[in-house]
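This is the structure I want to talk about, given as structure tokens.
Only one protein chain is missing from this complex, and each of the others stays in its spot.
Up next, chain A:
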Amino acid sequence: MNQDAIVFNRVTKTFPKAAKPAVNETNLRIEAGSFVTILGASGCGKTTLLKMINRIHEPSSGNILINGQEITKMPLNALRIQIGYVIQGIGLFPHLSIEENIATIPKVLKWSPKRIEERIDYLLDLVHLPQSFKKRYPAQLSGGQQQRVGLARAMAGDPAIMLMDEPFGAIDAITRESLQDEMIQIQKKLNKTILFVTHDVQEAMKLGDRIIVMNEGTIQQYDTPLEILARPANEFVQKLVKSDNQFNQLDLIKAEDAMVPIDSAPNASSWGEARVTGRESSLKSVLLLLLQPEVSVVWVVDEQDIPVGSITWEQLKLKV
């Protein structure tokens, strides 16, 4: 068996009374531990594709395997318990406190109260919520905070696979960005397989190791963000990802895709402000730094402020 977490074999889904299938003859392999975003306009079948994995929708034909096992051969709720599920509507239980919400699945799994409490503490830290929120109720939280709880609740049973259906779609732009950053950190840390549906090109590029571009029930391209930008498979993909100005396009490319990796650290004091933090930083922020006087090279540093690569004008130009 290879390392595929999710496999689609010729999966078609046609809803009753629909003229065209929502998802058409789709084959797909999602590698374990990868962060895959599904990008497309509304009605393209991206949500249907996602919701067939936890059997909210059943395929009309074809089959789906997770970790090599066909999902229809497992008891329904046993399948769902091993899959974290986060939706745009969040769906916290309003009559239960934050800790009770998070404890829902651990209680079904009959964990000991001590283990559940430790898990809640750990998850609240992970999603950056204060421990004092435990006894609060969902209505007392902001939308962004509620979705953090939604995320913690979905991860409570430590599922290896997470399905996320436009989870940040209803959240304000500033909060959405920090949630995206945290999502990347969480995935790095816990190595979950994440499938993330979005209609936001920027979000898909930022989060995904690979992106599935969908249109009219068919996968148009399944590739890394850089490949999709550099070599769109067809006109549809090109139109979708091609920004009308190059400045916006720079926002879609990560620093790590343009940098020259380095292993020895140059004298840190000489950098001044010419550094960006994180391999996922966009080339837009790199460009802004390069435009400053006296800056000819931008250093990419990791979270510990250790340099991992450098970007110059020449390297930046190559990517545009």
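Operating definition for what follows: a residue touches a chain if its C-beta (ideal position, glycine included) is under 8 Å from a C-beta of that chain, and two chains touch if they have at least 3 such contacts; residues count from 1.
Keep this in mind: contacts and distances are computed from a predicted model.
Comparing "NADH-quinone oxidoreductase subunit J", "Carbon monoxide dehydrogenase", "Glycine/betaine ABC transporter permease" or "Rod shape-determining protein MreD" against the UniProt entry of the hidden chain yields the protein name "Glycine/betaine ABC transporter permease". Screening A:R10, A:H95, A:R115 or A:H128 against the full complex identifies A:H95 as the residue touching the chain left out. From the options A:A18, A:A41 or A:V108, the residue with contact to the unseen chain in the full assembly is A:V108.
Of the residues in chain A, those that touch the hidden partner chain are 54, 56, 76-81, 83-85, 87-97, 104-105, 108, 135, 137-140, 150, 153-154, 163.
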